[in-house]
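Excluded from the complex is one protein chain; the other protein chains are retained at their positions.
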Amino acid sequence: MASKRFDQDTLPSAVQASQPWPRDAWYVACTPDEIDGKPLGRQICGERMVFFRAGNGMVSALEDFCPHRGAPLSLGFIENGSLVCGYHGLAMGCDGRTTGMPNQRVKGFPPIRTFPVIERYGFIWVWPGNAEHADAAKLRHLEWAESDAWAYGGGLYHVNCDYRLMIDNLMDLTHETYVHGSSIGQKEIDETPVKTRVEGDEVVTSRYIDGITAPPFWQMALRGAGLPDTGTVDRWQICRFSLPSSVLIEVGVALEGKGGYDAENTSKVYGMVVDFMTPETENSHWYFWGMARRFAVQDTALTETIRDGQGKIFAEDMEILHRQQDNLDRFPERKLLLLNIDAGGVRSRMMIDKAIAAEAANAGG
Amino acid sequence: MASKRFDQDTLPSAVQASQPWPRDAWYVACTPDEIDGKPLGRQICGERMVFFRAGNGMVSALEDFCPHRGAPLSLGFIENGSLVCGYHGLAMGCDGRTTGMPNQRVKGFPPIRTFPVIERYGFIWVWPGNAEHADAAKLRHLEWAESDAWAYGGGLYHVNCDYRLMIDNLMDLTHETYVHGSSIGQKEIDETPVKTRVEGDEVVTSRYIDGITAPPFWQMALRGAGLPDTGTVDRWQICRFSLPSSVLIEVGVALEGKGGYDAENTSKVYGMVVDFMTPETENSHWYFWGMARRFAVQDTALTETIRDGQGKIFAEDMEILHRQQDNLDRFPERKLLLLNIDAGGVRSRMMIDKAIAAEAANAGG
Partner (left out) sequence: MASKRFDQDTLPSAVQASQPWPRDAWYVACTPDEIDGKPLGRQICGERMVFFRAGNGMVSALEDFCPHRGAPLSLGFIENGSLVCGYHGLAMGCDGRTTGMPNQRVKGFPPIRTFPVIERYGFIWVWPGNAEHADAAKLRHLEWAESDAWAYGGGLYHVNCDYRLMIDNLMDLTHETYVHGSSIGQKEIDETPVKTRVEGDEVVTSRYIDGITAPPFWQMALRGAGLPDTGTVDRWQICRFSLPSSVLIEVGVALEGKGGYDAENTSKVYGMVVDFMTPETENSHWYFWGMARRFAVQDTALTETIRDGQGKIFAEDMEILHRQQDNLDRFPERKLLLLNIDAGGVRSRMMIDKAIAAEAANAGG
């Protein structure tokens, strides 16, 4: 009944090599409230992980697999800073090594895989790839998440499509007219051309629409900021993709003729639509969405109102994305059009492919 | 971001070659009420199609695939006679060519596949095969669908079995005794032999049962026609299969000794059980069922009563057909018996196989 000792770096991975995502990168794994007092099981980039807050307050991520009999550790509980398996009581430390088990000597137990984790900006971030490459400095700075000048609210959806279809969706807001006609969409959006460019490590697709009536969402924002909501405005949408998988969208309206995007803060309302897409499998992902705003930041009721509104809007996207994925699965050989409005998604995918190729080259060298 | 131009006849098909159905044939696709003011997505003979009524009132059928990003066009809406994609507003004409898109030149957009369509006899018919072979003259004439001497009511079921199991079912009404004992079945049915023959392009299985008590359905029909419902009757069931996939069943009873099938109209009640089986996949089909009758044709309440009764009866068939399909999948190597009562189904399948083989030979030549 002896157990063989494994080295941690030779543990077999449950995930294949040719995945459509970079592995050596920080992905949003969950929000702190999801691991409040209990472990959370979540599959990320094909890896089944369990997240928990150990005794020292630090968050850990491990393979969600008890080395004893293979039960998911996420069914267990936290005790004395260890994650205790809910089947037979094996206690697992945050380093992937068994810390105890009733009536057993555990020194020879094989370790399980750990994943680097950072808690910052209101999220738990995980590095699903090679732990030796993990580098906290590679986590992008998010100003809106740390400054009192901003307010934030958001949510999480599980979406049954390739995470890249969501990137396409967000890097081309033309769809707002059709999918979100009753809230943020308006006809002028798809009548205005977009410009796509690469700026450093970002793909940027921008659209400026001048002299229009504000759609309902922005009328609400103008009122919230004490500005008139009935006149005409200049509107902007600047979508910024960055690796591995976020789209941050600068959005706002300024009273007409006050300078648009560059207007004084007293003449405009603006914010940032926040979108983190974390792959689960090749055909599904976790979608962390939200809005950071620079107006009426003390108004917590407004935060809830916006969150509810966004939740409804993104649910409309989910419906069409599920159906799009399903249709693409049925017509696997069909090529899609790549129009001007699609440039943002196309460029983002090129950046992703380049990162995947660089990882492969790195692994082979 | 240019788009390559495709020729329509080289578009890849989502469907494999060796399908268990003739492709060059008219199948019932839907009923007009299903496309009233909105498009309908439906998979037929393995092809995902969208049906819609364009500005000219004509019905069109296209691949249910937006050439832009692959969303199902059936999620969209009709505007100015075009089918507008609900994702980014691409407008598709009934010829499979893009008619417009906000802020885009669409001349170079690849066409999508169209399917020949006819609207007639209260149904929309589609030709899933080679459009060049489509011939309206090949649609069989349905007298009962055009004459005021007949009344019709029907419905639609989605059935999880090979459409040929439903043909077997309908070409051998012996099962009525067992599956439909409480409505149309009666012991005398399976005590009376059937005769099966090929008449021109039809397979005909007939059964004549003389001097019996009418089962509940026919007692109701006799009362509806003002005839006595308590005496004995002569009953007939004449099942007619024709390509690609319909079974029309002449059914009726005459007061005993008045000539049976050939009795005067004043001594009999009769009608036509209407069954169109449209393959969806190899293991599922759309079942358009109904009854045309020559008695009490003004009585619309009776039409509803019969429709309700048929709906319940065919639901009984669905249960056993689902389970039969499931069982056949589990015992794939077992040969089935081919009894006398099965001759109708066997002959019908031979006719189907011959049509498939002829298409294959035609395609190869």
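Going in written order, the chains are labelled A and B, and every chain counts its residues from 1.
The rule is short, and it goes like this: a contact is a pair of C-beta atoms (placed from the backbone, for glycine too) under 8 Å apart; a residue touches a chain by one contact, two chains touch by 3 or more.
Only a predicted model underlies this, so the values are computations on that prediction, with no experimental measurement involved.
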* Candidates A:W26, A:F51 or A:F109 - the one touching the absent chain -> A:F109
* **Sole contact to the chain not displayed, among B:D24, B:E63 or B:D190** => B:D190
* Asked: Which residue among B:D24, B:E47, B:D168 or B:E202 touches the omitted chain?
  -> B:D168
* **Chain not shown: contacting residue from B:S147, B:N265, B:T300 or B:N340** => B:N340
* Against the chain that's been left off, what residues of chain A make contact? List them. => 1-4, 12, 14, 48, 64-65, 67-72, 75-76, 84-89, 101-104, 109-110
* Asked: So that we can see where the missing chain sits, which residues of chain B does it touch?
  -> 168, 172, 174-175, 177-179, 190-193, 320, 323-324, 326-328, 330-331, 333-343, 346
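Simple rule for what comes next: only the chains that are shown with their structure count from here on.
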* **Euclidean distance of C-alpha centroids - chain A vs chain B, Å** => 47
